[in-house]
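In what follows, a single structure is set out as structure tokens and then discussed.
One protein chain omitted, others in place.
To keep things simple, chains are lettered A, B, C and D as they appear, and every chain counts its residues starting from 1.
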Amino acid sequence: MMFIIVSIPLYIVAFILYAIRGFRGPTVFDSTISIDALCYDVSAFMVILSVYFRSYLLLGAGILLALWAYILDVVIARYYDRLTRIGDSGGD
Amino acid sequence: MRARYIAVWLAGIFIYFLIVARITLFDLVVAPIISMVAALIMGGEVVKKPYKAFSPKRWLYGLAYMLYYLLIVEPTCHLRVASMVLGLRDYRPDIVEVSFDYRTDYAIAATANSITNTPGTIVVDIDPRNKKYYVHWLEAYTRDPRVAREKIISVFDKWIKRIFED
Amino acid sequence: MDLGGIVLSIIGGVIIFVGGLFDLIAALGVNRFPDFYTRLHAITIGTIGGAVYPIIGSAILVFGVPGLSLGVRLSFALPMLVIASLILITAPTGSHAVARAAYRSGLKPYRRVSEEVKK
Amino acid sequence: MRVTGLIAAISILIVLFALAYGLVVLGISGPPAPVKLRLLGEKYLYYMINPATKYFTAESPEGVSAILWDYRGLDTLYETMVLFGAIIGAILVYREYLYSEPRKTGKIYGLSHIVRTVSKIIIWLTIIIAVAFGFTGQITPGGGFIGGAAFAVAPVLLVLVYTLGYARRLGLTHRRALLLRASFLLLLLLVIVTPLIAGGYIFQNQAKPGSAFSFPGRFIDSTPLGGSIFFLNLFELFAVAGAFTVAFILLGVIASLKEGE
Partner (left out) sequence: MIPVLHLVMLAVILGVSFITIFLMVFERDLLKMIVLSAAQSTFYAIVLYILLVPDVVLAYIAVAVGIYTALLMFAVKKTERFEEA
């Protein structure tokens, strides 16, 4: 239990740093990948918190987030896929 | 044809019990129904050759590969790229071509995911017709395709072939 | 409190802590690396070292927590392994999808200035 | 823009802090909720599963499902109806798009080979997990609406990763989705009306004073089944999934028509 309490601040600081890159990112892709990594780390953080809260019923949220965090990537990729295909100028 | 759906159905029951992690009579009745809904919708797509799904040798190889991958391959790459982040090691990023010789979709996807999952190499694009990955490599000190193939793909090659190929 | 439980909980806890460190390094790398493709490598550290390993670590940790029945421990550990393998499957796919979109839309990879001059 | 943004941020922050300080420290909203009202929540928890008396129980250890479908069932039913009406309205407006065939160019587009292969597995897992939410909604967190929304992610991924044409080849058409939606809504109404036919009250789950009708409360090995809650969860799942699927097929068709897919 002690290890979990010690490592919670590490995760929170990492979230904030990811979010900073998400806000700053010069292109959309930079923001996308950092927010995507944020999603996966939140999923891991949820799992760790479920041990901290001692309740396995909370784990369902982690499963759903791990399943669908990549939808954001697919959405952005799909947007650019269509744009480049039509011959529009993609990219920033 | 029928065997495909049965393979997907059995796998679905297994996944259900992994997720709920309890065995009661209610679950034993409900799990086949749930799995059947999923198998009827996606069954024809997920498994193409059912005899592969039923061979325990492939499952054992897959388990051994996972252990090898998680215990040996990943930590070394993590430490290397982590030292690059902290400025202790130099890097030279570039995109190189790596050829592969798999036939099945799952082998191609599994190799690409293995390459992307190790920090230091990312599959940027794939050309399925000419059988080439375009890999962004952090240590591209050479552009020779043979050396790149040796360094990037040969770790996974024989395992993936045993698991997914004939 | 048996010895095996203590050992397991220490192993799990250390893995979780190291995962947090990896996460921090990845977040630093995302802010320090020069361009999109190099940042993807840092992201990979964040998703594998910072998400998959801590989840496996907490699955180990659960077996070291005293006073739980085997059923409860499995109810924790099995879904955790499912989550870990899901991240192993989906995270690289997402990175690949975005990288492909960026590559096709004409984003050039970064090269050192000195090497450009050499050419 | 930068100055106005800064001013807006600071003013919002000041208002937020003032509200929080006033609510928590000064207590401007009066004293916290009276004790009698708090007992209501306790009673809900107490009557969710109550072996002592047959007349006051919902036979479902999952509080949210019990409150949604047993204590406030009519409310939830009207919400489902509102969603149904919205979907019907959208279809009426965009009707001609749905029945027009997409133009064929002969080329296959979509995301890369790897994403397609992995998405197959993810869609399959999504369906399993979503249907499991509906089936076990009376024991573990989850339930009808959550399961339906989770199920709807599967067609979203299909339309995103593959093209709409591929989704059609798999059998995902708006007619089927509408049929799913309508038939399961009908089943839902049937479950609600059944006690009335059997001589009880409408929306009745377990036996009440005045009518002995009750849905099966326990499974054979005494797993709580929640009576009508189980059936309502299940039917709500497919109804909501059908509704979202129709909406996304509509969006996908319009988007592909605009780009000449």
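One rule holds for everything that comes next: contacts are C-beta pairs under 8 Å (C-beta built on N, C-alpha and C of every residue); 3 or more make two chains touch, one makes a residue touch a chain.
A quick note: this is a predicted structure, and the numbers were derived from the prediction, not measured.
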{"item": "Chains shown that the absent chain touches, full complex", "value": "A, D"}
{"item": "Options D:Pro61, D:Pro141 or D:Pro216, residue touching the unrepresented chain", "value": "D:Pro141"}
{"item": "Interface residues of chain D (partner: the chain not displayed)", "value": "1, 5, 8-9, 12-13, 16, 64, 133, 141-143, 145-146, 149-150, 152-153, 156, 160, 244, 248, 251-252, 254-255, 258"}
{"item": "Touch list for chain A against the chain that is not drawn", "value": "5, 8, 12, 15-16, 19, 22-23, 25, 28, 31-32, 35, 38-39, 42, 45-46, 49, 53, 55, 57-58, 60-61, 64-65, 68-69, 71-72, 75-76, 78-79, 82"}
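We adopt the following convention: only the chains that are shown with their structure count from here on.
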{"item": "Separation of chain A from chain B, taking each centre as the mean of its C-alpha atoms, in whole Å", "value": "21"}
{"item": "Separation of chain C from chain D, taking each centre as the mean of its C-alpha atoms, in whole Å", "value": "32"}
{"item": "Centre distance in Å when chain A and chain D are each reduced to the mean of their C-alpha atoms", "value": "24"}
{"item": "Residues of chain C engaged with two or more neighbouring chains", "value": "26, 28, 40, 52, 75-76, 79, 82, 86, 89-91, 93, 95-97, 99-100, 104"}
{"item": "Multi-chain contact sites of chain A, meaning residues that touch two or more partners", "value": "56, 60, 63, 67, 70, 74, 77, 81"}
{"item": "In the complex, chain C residues that touch chain B", "value": "22, 25-26, 28-29, 32-33, 35, 37-38, 40-42, 44-45, 48-49, 52, 56, 71, 74-79, 81-82, 88-89, 91-93, 95-96, 99-100, 103-104, 109-112, 115"}
{"item": "Footprint of chain A on chain C - complex, ascending", "value": "10, 12-14, 16-17, 19-21, 23-24, 26-28, 30-31, 36, 39-40, 43, 46-47, 50-52, 54-55, 58, 61-62, 65, 72, 75-76, 79-80, 82-83, 86-87, 90-91, 93-95, 97-102, 104-107"}
{"item": "Residues of chain A that touch chain C when the two form their complex", "value": "1-4, 6-7, 10-11, 13-15, 17-18, 20-21, 27, 29-30, 32-34, 36-37, 40-41, 43-44, 47-48, 50-51, 56, 59-60, 62-63, 66-67, 69-70, 72-74, 76-77, 79-81, 83-84, 90-91"}
